[in-house]
Every structure is written in C-alpha cells, then in structure tokens.
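Structure record follows, encoded as structure tokens.
With one protein chain withheld, the remaining protein chains of the complex are depicted in position.
Going by the order they are written in, the chains are A, B and C; count residues from 1 in each one.
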Amino acid sequence: MARILLLGPARDAAGRRHDELPGRTVGEVLDAAVARYGTDFGAIVRVSQIWLNAEVVGVDEALGPHDEVVVLPPVSGG
Amino acid sequence: MARILLLGPARDAAGRRHDELPGRTVGEVLDAAVARYGTDFGAIVRVSQIWLNAEVVGVDEALGPHDEVVVLPPVSGG
Amino acid sequence: MNPPDGDDWISVTEASLSAQRLTSWASRPDCGAVVTFCGTARNSSTNGRLIEALEYDTSVELAELRLGQVVAVARAKWPELVAVAIHHRVGLVNLGEPAVVIVVSSPHRQAAYDASRFCIDTVKSFVPMWKREVWEGGSAWSEEAQDLLRLEDL
Partner (left out) sequence: MNPPDGDDWISVTEASLSAQRLTSWASRPDCGAVVTFCGTARNSSTNGRLIEALEYDTSVELAELRLGQVVAVARAKWPELVAVAIHHRVGLVNLGEPAVVIVVSSPHRQAAYDASRFCIDTVKSFVPMWKREVWEGGSAWSEEAQDLLRLEDL
C-alpha cells in the first residue's frame, strides 16, 4: 500500500485529502485512485503534476515503503 | 524689488533661503544675486533650473509685484 | 511567530499577515530600498459572482519548501538582495486582507523591484497553492489556474 496526498481540486474530486492505495509504481497508485474516485478525478489527474514526496516524477517511478504520491493540479495561489 | 527663494545647494552657497533683490526681469534678479553672494553661487545658478513661482521660465521673463524667483539646482531626493 | 536568525523568512500560515512587521524586519541601514507587495483578496472573480472571501488550500510543508526555493533562485539572480520574506496564508481570507506578502530589501531599488516581481510571479506558477472563491451559498476553485512550473523552468 502507498500513501497519496490530494491537493486543491484533486482533493475535492476525490472527496478526501489523504488515502492509502495499492500499487508498486506511481502509475499503479494513480490507476487505483481513478478506479476508486471516478472519471472526474481521472480528468484532473491527466492535467496534474505528480510528485513523489517533494520531487516531480513519471508514472514508472517505483515506490518505497514511506513514499507519498502527491497529485498537484494547475495552481491558482498568490 | 523681487523676492528670491534659494533651495538646497543654492541656499548653502548664498547663506540664506529668502532674499529681496532689485530687478525687473528674472535675469536682472539673478545678476543681482550673483553680485551679492559671489562666484560660487553663480556657478550653481548656471546649472540650476529657474522658476517664476511654480513655472519654469527663461531669464527674459518680466516680474510682477508678487512674483518669486526660485533657484533649483540638480535634485537628489527620494 | 518570531523572525528567523537569517535573512530569509518563509511562512505558510492560517494567521493574519503583517506587512508592517515584515517591512520593519527588512529595513536595514545598508538598504536604500524596501519593496513590499501585498496580494489582497479581491471582490471580483473568474466567473462573475460576488465574492465574499477566498480560501486557500495547500500542503504547508510542500508550499514552504517551494517558497524557500523561490527565495534561493531570487538571491542567485539578484545577489545584492539583503532581506527576503514571503508569507502566504491558507484557509479563509476576507476581502481586502493580504493573502500573500512579499518583502525584499536591497541597497538599490532596481534589484528590489525586479526580485519582488519575480517572487510573486513565481509564487503563482511554482508554489502548490489553490484558491477557492467563496460566495453566498457556494464556492468554486478559481479558473485562473496555471500549470505548475519545475525548478529548472525558473
């Protein structure tokens, strides 16, 4: 199981901010998230940046036991 | 007699801020000022802007009874 | 919240921001210029509704990490900068209140102005932060969203 952190619009679409999901790579965790939260969430993931902890990563990145996948939609702060 | 207002370095060189001097034009008043305050003051007048009240004028400008000639050296504020 | 030991002051907080406190902190005898930017909650929106407040969402840890990177890049671009502070609120911000305050001091004003603009532009495109517009009876995420830049894009 891997931890996932959902920010801004991704949090809204998922109905939660944190979760634990199965997957050995970033892509597998995201696929599990879309299966759990639905297609609106999937649309946000497609335009989002994905971080592993505090680093931008691709979907093939393998996960360690303490890693957190972060879903960051386009930003609107400041 | 016309009033004269001396600002910044012009005030220092003249040793005063206000004075009354003879002259029917701006140029005549400035000539009287240089005669009274000396050549250091004259050097400052040559690089200064001259206003009549709050307007930039040339030396030929005639003076009315309530006019004030202002000597404004290059500025260094802010 | 106390000032840091160094010349960078980063904070992401639910508390009200004090531009005055940051401006005083950044004013030093070797600085001729202190530029303070307040990004304040504004009563117009991207969808035409009458906004009553703004609400900001982020991960405080990730946002502070990236704000620190913004300051580091600004210092590399403008080495004469003296003090740099970026404080950003999270949670509800009432209209007219600052949501972000950026203060930059330097010996001469050109670097302070340029770095201040760089910091706010970069906060808006590089720092994970989302703005929700709140009106009577509803709310929605701002439609002004930009793609999140990478460090190498700055």
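One rule holds for everything that comes next: a residue touches a chain if its C-beta (ideal position, glycine included) is under 8 Å from a C-beta of that chain, and two chains touch if they have at least 3 such contacts.
It should be emphasised that the depicted structure is a prediction, and the values quoted were computed from it without experimental measurement.
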{"item": "Chain not shown, its touching partners among those shown", "value": "B, C"}
{"item": "Per the touch definition above, residue among C:A33, C:V127 or C:A145 touching the missing chain", "value": "C:A33"}
{"item": "Residue of C:M1, C:A15, C:V60 or C:L95 touching the missing chain in the full complex", "value": "C:L95"}
{"item": "Where the missing chain touches subunit C, by residue", "value": "19-20, 23, 27-44, 95-98, 107, 109, 113, 116-117, 120"}
{"item": "Footprint left on subunit B by the chain that the document does not show", "value": "5, 7-9, 11-12, 47, 49, 51, 54, 56, 70, 72-78"}
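Following the convention adopted for this analysis, only the chains that are shown with their structure count from here on.
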{"item": "Chain centre separation (subunit B, subunit C; CA means) in Å", "value": "49"}
{"item": "Centroid distance [mean C-alpha coordinates] between subunit C and subunit A, Å", "value": "26"}
{"item": "Inter-chain centre distance, subunit A versus subunit B - centres from mean C-alpha coordinates, in Å", "value": "74"}
{"item": "Subunit A: positions in contact with at least two other chains", "value": "none"}
